[in-house]
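Complex shown without one protein chain; remaining protein chains in place.
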Amino acid sequence: MSRTFARLSGLTVAYRAEGTSSTALEAVDLDIVAGERLAIIGESGSGKSTLALALAGLLPGDAHVTGRIAWPAYGHAPLPGRDYGFVFQDAGASLNPVLPVGEQIAEVAQRHLGMAWREAYGRARDLLARVRIPHPEAALRAYPHQLSGGQRQRVGIASAIAAQPRLLIADEPTSALDMVVQAEIVALLGELVREDGMTLLFITHDIALASGFADRIAVFRNGRLVEAGPAIEVLSHPKDAYTASLITDHIDLSTPPLIAGDTA
Amino acid sequence: MSAPLLSATAISRTYAGSGRRVVALDGASITVARGETLGLVGPSGSGKSTLARILLRLVEPDAGRIDFDGVDLLSLRGEKLRTMRRRIQMVFQEPLAAFNSRATVGSALADPLRIHGIVSQSERPAAIAHLLERVGLDPALASRAIHEISGGQRQRVAIARAIATKPDLIVLDEAVSALDVSVRGKILELLVGLQREHGIAYIFVSHDLAVVRAISHHIAIMEAGRIVEHGRAHDVVADPQSATGRALVAAVPRLVLT
Partner (left out) sequence: MSVLSRLLRSPEGAVGLAILVLLALMALFAGVIFPRDPLSIVGPALVRPFTDASFPLGTDRLGRDVLAELVHGTRASLAVGIAAAVVALVVGSLAGTLAGFAGGLVDEALMRIVDAFQIVPSFLLALAFVSVAGASLPVVVFAIALGAWTAPTRLARAEVLSIRERDYVAAARVIGMRPLEIALREILPNALPPVLALSSVIVASSVLIEAALSFLGLSDPNIVTWGSMIAEGRNVLRSAPFLSIFPGIALMVTVLGVYLFSEGLAEALAKRRARA
């Protein structure tokens, strides 16, 4: 029997600036099931990032929130790091450029698990190995700018899971990476989530990417939840025309080429 | 068989600075046929963007030769180079960053028309309106500021700017990567349509093999500054010979419906 991890009821987020107001999310009702991998699909302006920030309590100060987010799993709003981990789109910007990555990961363990620094560094090294960074011992002392984009994202994931949170929110974690690295990172996330029994909220604009690992899919458009349901159902029998258009607009290797006379 | 429009041979480029040497390109060679699209694919760091910029003479190579329609491209300087620029144009990845923040749609399109004297000043507004129609935009957009229009519209304006001088070749550097999925297909259709109408050749640089496959006649795969595989698009995708090719094919997300 699946438990509700979090429940959004009528969640509305608006930004007010100088008399004008823009609604990023409108009347969203969505359940997050414990242990599931939920993919939030949306294009630009859909509100998907706002949703991630709202769940993480990271909305800017001038955001106006109505409706509620209930957390049956915790009984209180989740604490960053301890109760949930957040993986950002731009790993480079979310890491402190003047601190070695080992220290940044260790700090999460030290602060939230009450570990001594020595122990925390050991945990950081183990995490780096788990996210498949080569030479984890040496990597502890590396600075973010010395790592590639894909490696920085692995570090971001390592620090997100360092305190063993039950929820992992990934906001377009692969959108800034190339295809090959993207596939590796997605596979890594799937593996970690499965091993640790975490609930995963994966935000992306790529419906095919989500189809590869999501249990459920929620489609957003212009701040509204358009459709939500089990992945296979939404993809094979979309109820909404927008969802259907996202599926048909997707380009993969089986899409017939647009240029004529290419039969070879 | 006609001679290729562009033939780049053994292009090399190394970046040296503060004790480190990064080999961006290591003897890469490509050819593009007239009116056809060459897809240049590779993971990040493979050198494809560097190669694109070298073809546009934005970056100078350390070694190599580029023949463009019988002309030694790398030997051109000053006014001769500027005149040659009419024939090779570029579309960038980030539509917003590719325009001066103070520009309007009209002023951005007027620039190439004015610089190369393609039409007289009085004829320019009509030429701009015509260009906007060719890329599927309302001519009334000419008075709008670049940051006021949508991302997809902006990229169409970038394409209009690129075709303003009636080039023989356009280099597109990840030109649809920053666009919404629903907009991507339309931009690709526009590009293919323009190619059919005007015989423009494209070099389409991307890390997304699926997008490249959709509009390329030939594909060249890059890894670590070298071309590791090339051939007809269909062949390369159906049966990749290189490890990089196989990795790129495997990395394309497929809709999993079961």
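Every chain is named by a letter (A and B) in the order it is written, and numbering of its residues begins at 1.
In this section, contacts are C-beta pairs under 8 Å (C-beta built on N, C-alpha and C of every residue); 3 or more make two chains touch, one makes a residue touch a chain.
Please read these numbers as outputs of a predicted model, since none were measured by experiment.
Contact with the chain that does not appear here is found for just one residue of B:Q89, B:Q153, B:S216 or B:T244, B:Q89.
Within the full complex, the residue among B:S7, B:T165 or B:S182 touching the omitted chain is B:T165. Across B:S75, B:N100 or B:S143, the residue that sits in touch with the chain not pictured is B:N100. Mapped onto chain B, the interface with the missing chain covers residues 53, 56, 58, 82-83, 85-86, 88-90, 92-94, 97-102, 111-112, 115-116, 145, 147, 161, 164-165.
Operating definition for what follows: only the chains that are shown with their structure count from here on.
Averaged C-alpha coordinates put the centre of chain A at 32 Å from the centre of chain B. Contacts from chain B toward chain A in the complex involve residues 37, 43-45, 151, 180-182, 184-185, 188-189, 192, 195-196, 207-211, 213-217, 232-235, 237, 247-258. Residue ranges of chain A in contact with chain B, taken from their complex: 43-44, 148-149, 177-183, 205-209, 211-212, 232, 235-236, 245-247, 249-255, 257-260, 262-264.
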